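Here is subunit A:
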Amino acid sequence: MDRAWIDGQPATSDEALDAAAKLLADAVQPFVGGLRTDVAGLRAAFALAKDLGAIVDHADSATIEPFLSALRDGGAFLAAPAEMRRRADRVLVLGDEPATIGADLLTSLSTSEPDLGVRTRGSGRQIMVLGTVAGPVEGHDGVTRIDCASDDLVDVVGMVRARLAGRPIGEGPLGGTTIATIAEFVAAAGFGCIVFSPAEVGALGSEQVFGLAADLNAETRCSTLPLLGSDNAMGAALLSTWTAGFPLRLSFGRREAEHDAALYASDRQLSGAGEADCAVIVDALADGAAAAAPAVALPAIVLAADPAAAKAAQIGFAVASAGRDHDSILYDSRFGSFVGQTAQESSELPTAAAILTALAERLGGRVADAA
Partner candidate 1 sequence: MSGVGETMVVNGVEIDDSFAEAFPMAGTAIEITAINEKWALEAARSMTGFATSVIACGCEGGIDRLLSPDETRDGRPGVRVLFFSFDAGGLEKQVTTRLGQCILTSPTSACFADFDGEETIDLGNAIRYFADGWQISKKFEGKHFWRMPVMEGEFLCEAKTGITTNGVGGGNLLLMARSTPQALAACEIAIEAMRKVPGVIMPFPGGIVRSGSKVGGKYKGMMASTNDAYCPTLKAVTRSELTPEIGSVLEIVIDGLSAEAVADAMRVGIKAVTDLGPVEGAIRIGAGNYGGNLGPHHFHLKDLLP
Partner candidate 2 sequence: MSGLTFRKKAEPEERLDLSPLVPARLAGLAAKDIAALPIGLTRRGLVVDDVFTIAGDDPAAIRFEGGSHRFDRIGEAMAAGDITVDGDVGVRLGRAMAGGTITVNGTAGDDAGSAMAGGVIAISGDAGDRLGGPFAGEMTGMKGGTITVGGHAGARAGDRMRRGVIAIAGDAAGDLGSRMIAGTIVVGGTTAATPGRLMKRGTLFLCGGVDHLAPTFLDNGPADLLILKVMADAFAEGAVGPVPFAGKMMRRLGGDTAVLGLGEIFLPI
């Protein structure tokens, strides 16, 4: 079985590594992206990126950017899903995306009851969905749905906040009575929980939702469960933060990490509109391709669990799937942190971390120092 390719032709790993090292050494502005791998792969990718002075981003970081942006701009009340399962007596689900990206969570919440707390235990759980679909909670006891388009969510949450504060509200997507019903629902919770997708409502919308939770905590308890489209991107952002001080979308061009959520975004760099002239792309997860893989307009070194993807690249390596083919550490939003995942299959393929480390060794430290 072939494991490495140069221009679509099978090559030995050594040949491919040599070719990749040359490509990177000649590049002015490398990009290290994809990053769909485990913690070991991320560490190796960051080490390589530092050596190369590369721009770094994750393929799916667009799905977490609105969350990170709102968090760092205004702070937040954040909950762990497992605690909300035991604690929240009223859950407000905003929008349509939770029904898909949060289906497991919603199912878990709709099939359990709060069992902790005198304020919450024993009264069962009510779930109110503001959206066009209720998804997995459709028809469950205690579930109500108020029809609301995605585009109207931020306005509606704003109206609820105004209502709770006793400030006036104009004509909006939902009537005053409905707004009052929603406000009453969250205000009367023993422990309320707001479930939403930051990508669906945007950074400003996320700030609106965090603001609602903050308003409620003046008198009662409430927290939020932002659903992120990509656990893997979130894990990469966390690792990036402790490694470089910033969550992804950064450049090591001048050694010290520099962050710019627009300039260093994956799409921009890979499309050729950015400054990168060469890319290293890691796509080593078992769960298929990135959410929205952009066309790659750059010479690319691809480390992929899918051999076809590796073969299609200028230089490609077939690598093992993190979490499936080898023991891995991966971020898991159900837990709200990193978890160890044991291999389900054995694989002869090298890990992404191994290839990235071999590549860094071939380059022999910071490329700029050699120049």
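A quick word on the picks: all candidates are chains of the complex that A comes from, given by their letters.
Everything below uses one rule, namely that a residue touches a chain if its C-beta (ideal position, glycine included) is under 8 Å from a C-beta of that chain, and two chains touch if they have at least 3 such contacts; residues count from 1.
Nothing here was measured: the structure is a model prediction, and the numbers come from that model.
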Spot the contact partner of subunit A in this complex among 1 or 2.
2
Report the residues of subunit A in contact with candidate 2 in the complex, numbered from low to high.
28-29, 52-53, 69, 72-73, 154-155, 157-159, 161-162, 165, 167-173, 204, 207-208, 211, 251, 253-254, 258-263, 275, 277, 366-368, 371
